[in-house]
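Below: one structure, written as C-alpha cells.
With one protein chain removed, the remaining protein chains of the complex are shown where they sit.
Our next item is chain A:
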C-alpha cells in the first residue's frame, strides 16, 4: 500500500522526467489527486487487480471461460503500454475479450460509478506503479491520445 510519502516521491519523479500526471497544479493538489486515485483503486479495482496491483494468478493464461484473468498493473504487466485515452476508455466503458465465452464484460464498466475526474485520478494512480522508462513510454503513447477533455 502506498503511503503519502511514496506518492509525493513518485510525483516528484514524474515531474522530474517531464511527465507530471496532472500538469499545472501545485504538488499538494497533485498528491491529493493521486491519493484519491489510490482510494478509488483500492475500493473498486483491487479486488481483481490486487491490493498492490499484482493481478490475478496465471493472468497470462486463458481460463476455462476463455478469459484472460485480471492482469497486474505494475512493471510486469502491460497497463503501461496503453495511452491515457485508452486506459480512460477501458475503465469507463469496460472491455469484453472477444474470446470470452460468457456474456459478461471481461473488465466491467465504471462510467456509472466513477466521475470523469475520478476515472482520470485512478489511471494517474496506476502510473505510480510503473518504472520511469515505462512512464516515459506511456507518456509518448499518450501524446496523440490524451485523456478526454471532460475528465479535466
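Criterion: a residue touches a chain if its C-beta (ideal position, glycine included) is under 8 Å from a C-beta of that chain, and two chains touch if they have at least 3 such contacts; residues count from 1.
In this section, contacts and distances are computed from a predicted model.
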Looking at UniProt, which of "Simple sugar transport system ATP-binding protein", "Carbohydrate ABC transporter membrane protein 1 (CUT1 family)", "Sortilin N-terminal domain-containing protein" or "Cation:proton antiporter" names the chain we cannot see? "Sortilin N-terminal domain-containing protein"
Full-complex touch with the removed chain, picking from A:49, A:82, A:120 or A:135, is A:82
The listed residue (A:66, A:108, A:132 or A:146) that touches the chain absent from the view is A:66
Touch rule applied to chain A and the missing chain gives residues 60, 62, 66, 68, 71, 78, 81-82, 86, 90, 95-99, 137, 140
